[in-house]
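Only a single protein chain was left out; the remaining protein chains are all shown in position.
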Amino acid sequence: MNVNLSRRSFLKLAGAGAAATSLGAMGFGAAEAAVAARVRPFKLVTTTETRSICTYCSVACGIIMYSNGDFKAGEQAELVHIEGDADHPTNRGTLCPKGAALKDFIKSETRTTVPRYREPGGTAWREVSWDFALDKIARHIKDDRDANFVETNDAGVTVNRWTTAGFLAASGGTNETGWLTWKTTRALGLLPLDNQARV
Amino acid sequence: MTTLAPEPLTAASNPPTQPLESNLLPTDVRRISATAHVPPPTRQLTEVAKLIDVSKCIGCKACQSACIQWNDTHPAVEENVGIYENPHDLTPDMFTLMRFAEWENPETNELEWLIRKDGCMHCEDPGCLKSCPAPGAIVQYTNGVVDFISDNCIGCGYCVKGCPFDVPRIHKTAHVSKKCTLCSDRIAVGQGPACAKACPTQCITFGPKEEMKALAAERVEDLKERGYDNAGLYDPQGVGGTHVMYVLHHADKPSIYSGLPDDPRISPLVEAWKGPAKKLGLMAAGAAFLGSALHGIFAKPNEVSEHEEEEAEELYEDIVHEAPEAAEASGEAAR
Partner (left out) sequence: MTNAWTDIKNTDLVIVMGGNAAEAHPCGFKWVTEAKHHNGAKLIVVDPRFTRTASVADVYAPVRPGSDIAWLMGVIRYCLKNDKVQWDYVKAYTNATYLIREDFGWSEGLFTGYDEEKRDFDRSSWEYQMDDQGQPLTDPTLTHPRCVWNLLKEHVEVYTPEFVSNLTGTPIDRYLQICGMIGETSAKDKVMTSLYALGWTQHSKGAQNIRGMAMLQLILGNIGLPGGGVNALRGHANIQGLTDIGLLSHMMPGYMNLPTEREPELADWLKARENKPMFPGQTSFWRNTDKFMVSFLKSLWGEKAQAENDWGYGWLPKLDVPYYDILRVFDMMDRGEVNLYICQGFNPLLSFPNRAKLTSALSKLKLLVSIDPLQTETVNFWQDHGIYNDVDPTKIMTEVIELPSTCFAEDDGATVNSGRWLQWHWQAATPPGSAKHDTWIMAQLFLRVKKLYEEEGGANPEPIMSLSWDYHEPENPHPEELAKEMNGRALADLPDPNDPTKAIRKAGELLDNFGQLRADGSTMSGCWIYAGSWTEAGNMMARRDNHDEGGVGTYLGWTFAWPANRRILYNRASCDLQGKPWDPKRKLLEWNGARWEGFDVPDISPTAKPEEVMPFIMNPEGTARLFSRKLLRDGPFPTHMEPWESPIQNPFNKEMRGNPVGRIFPQDLAQLGTSEEFPFVGTSYRLTEHFHYWTKHSKTNAVLQPEFFVEISVELAELRGIRKGGRVRIWNKRGEIWAKAVVTKRIKPLLCDGKEVHVVGVPLHWGFMGAARKGFGPNSLTVFAGDANIDTPESKVFLVNIEPASGDLIA
């Protein structure tokens, strides 16, 4: 039946057909036909499963990410669904309202997708290349460190510190990111380094 | 050849990704809207139920979130109107809703925040199905699932009137009625509903109805030990019992849980329909009559306009006049 058929037109059809139709004509065949289109096809069939850990809070629920395409096999992988991992001892397959909707965060319309630059006094972003963005930042780091790095303090003690730049590290990120961030920022002598644990 | 999916025994297992043959078949249907002579089902599936233990519910809305995600619905971003319910009511895109009630217990003078997951109760005796004029738009399987089949739905809204729990909602543009399917697509492959899988405190559990009743009994005992003398199971017999049940701390007062009906029943008009409409020979016409009658009773805004009501009544008159003998026709479909 046409899903767009309005109720009013249905009523008219029903009226017109009433005299000609009896229930006897509506045997099992028709009933079966009416039901045949019912249950939605199971949408995870033939998707690729990847085990992961929810990115939000520190309960760290086990999740399974279902994708079309297998990333580890070198394919383009498009997430289609995320669900709790029933094998995980902490969450046992459950997820909170944030975790259950992780896909909407991953596929948010306000994800960043290309490097962007805003010039002093500018009123809009402009898209730039990675090289442009990284070289510009590197130049700023170099110039500011050269100008403000303190190798020894007033007492002549070697202190190798740089305090005119600051860095906030991501406690949503991995240990491995955190470690590389520690190494590189401290090698520059950076002291203003904090993460969300401070607040 | 693919393997037959198992029957769903619990909400907590990981979904399959391999192709499985559905275990919820047309031959498992025991009732079909506006259809007489539904052939007897070839087998009896285990009756299932979703148990919602209100005393364990933390109102987190994970059920709503999982429902949106699984069913790929798109509810609107509404505004805050001074309450925690969001969306503010069930919608064609929000099949389940946490309802929040601040209740001061007169016996203890304590505030209780009663949070109830609202949605389709999957009645054993489904008023929606009985009132539906569209052949095959609503079916009931032998495991108790009452499912809406959008392809057959005409969006008339009679199911809304026929539902003692005020659950179905009509989609304004698609002209179809929508509600919780109990995740029939998941049940078909041996999975529990998405909400029950997600529920963080396992306040929502899913499985064979008998097991759910046993679990409920255990929970009721615990609640009684904690001083809730009237704790109990909500499995209302007025609709033949339901396949979504609640454990309530105050089972003697269901209505304090945001208006959960104390004693839900299908409107007498839906039942009465079996009489006068019995020989109609056309369910649709009978339903038109029903719709108009119910409209007078409930007198609430719905899809059915006054003009349409008049038209429907005329049609009914026409039908009865044109085919008086049809008034003896069977209303078996709504049995």
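Every chain is named by a letter (A and B) in the order it is written, and numbering of its residues begins at 1.
FYI, contacts are C-beta pairs under 8 Å (C-beta built on N, C-alpha and C of every residue); 3 or more make two chains touch, one makes a residue touch a chain.
Small disclaimer: the values here were computed from a predicted structure and weren't measured.
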**Interface with the undisplayed chain - residues on subunit B** = 55-62, 64-65, 68-69, 74-84, 86-87, 94, 102, 104, 111-113, 115, 200-203, 219, 222, 225-226
**Message:** In the complete complex, the non-displayed chain touches which residues of subunit A?
**Reply:** 48, 50-62, 65, 67, 69, 71-72, 76-79, 84, 87-92, 94-102, 104-106, 108-123, 125, 128, 130, 133-142, 144-146, 148-149, 151, 153, 155, 157-184, 186-199
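The definition used in the following text is that only the chains that are shown with their structure count from here on.
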**Request:** List the centre-to-centre spacing of subunit A and subunit B in whole Å, with centres computed as mean CA coordinates.
**Result:** 33
**Message:** Taking the touch rule as given, give the residues of subunit A at its contact with subunit B in the complex, in rising order.
**Reply:** 1, 3-8, 10-12, 14-15, 17-19, 21-23, 26-28, 30-49, 64, 66, 81-87, 91-101, 103-104
**Item:** subunit B residues touching subunit A - in the complex, by the definition given at the top
**Value:** 11-20, 22, 24, 26, 29, 32, 35-39, 60-62, 64-66, 68-70, 133-137, 139, 147, 149-157, 174-176, 181, 184-186, 188-189, 194, 197-202, 280-285, 288, 303-304, 308, 311-312, 315, 318-319, 322-323, 326, 329-330
